[in-house]
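As you look at this complex, bear in mind that one protein chain is not there, while each of the others sits in place.
Up next, subunit A:
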């Protein structure tokens, strides 16, 4: 394998062969035509284990062109193992430009987060999905769940939410929170925190979901209604952390807890590393940075 620039002849562009890409693009088009519907596709073996984003990688490989700029997110961060290895994979096999800036990217492959910076028209967000079936843990039979989707029998999804309230007093599902797409299909938004659910609603960007092991692709076209399920007397709400990011001072963003010492010290920082960096470059500072500056 020759990894020098321009020497990608050992692979077809973006690793997959053209027939495979064509098959996946057909599945994507069908998914876009029926928002929220899980389209079966002939998922391929990829040079990484299941659970590391094989579905997302196949979708990205099929839609990537030489002019695209790719960004890869893992739990909001650009610098974790999964993000770096997938970014390098496409640098090597497709030679495309990569970035960590949300605004500069045309294709963003993500695991577990939607960027804080609002997406714009022309961008594509590719989600890695472990279990695409929102009804799976309630109804183990695939034949039955397909029938339930076909006949729009979604009462069972509310049984889960009912159980949450009965046990915890509120809807305790915080990630993979089920949504209804364009008033028809109930969809699992992949394990993104429910904090990100409102960002899917009427997004100008195209959102594609790939599940490699489960061999399913689904999609939300731009400007599609995405409504989180709830009860009339227990409406859907997103997490509120009650504090700003300790590094950049951003409010109303999704925060990660970082343990600082073994004496209870902790700070909460943006889960979206790119958003945090951009804000710090623009001169914003949270309490942690302000403290350092004072010293």
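Convention: a residue touches a chain if its C-beta (ideal position, glycine included) is under 8 Å from a C-beta of that chain, and two chains touch if they have at least 3 such contacts; residues count from 1.
Assume contacts and distances are computed from a predicted model.
Missing chain, UniProt protein name: "Phosphonate C-P lyase system protein PhnK", from among "ABC transporter permease subunit", "3-oxoacyl-[acyl-carrier-protein] reductase", "Sarcosine oxidase subunit delta" or "Phosphonate C-P lyase system protein PhnK".
Considering the full assembly, A:158 is the residue among A:22, A:88 or A:158 that touches the omitted chain.
Interface residues of subunit A with the unshown chain, by the touch rule above, are 147, 151, 153, 155-156, 158-159, 162-163, 165-167, 230-234.
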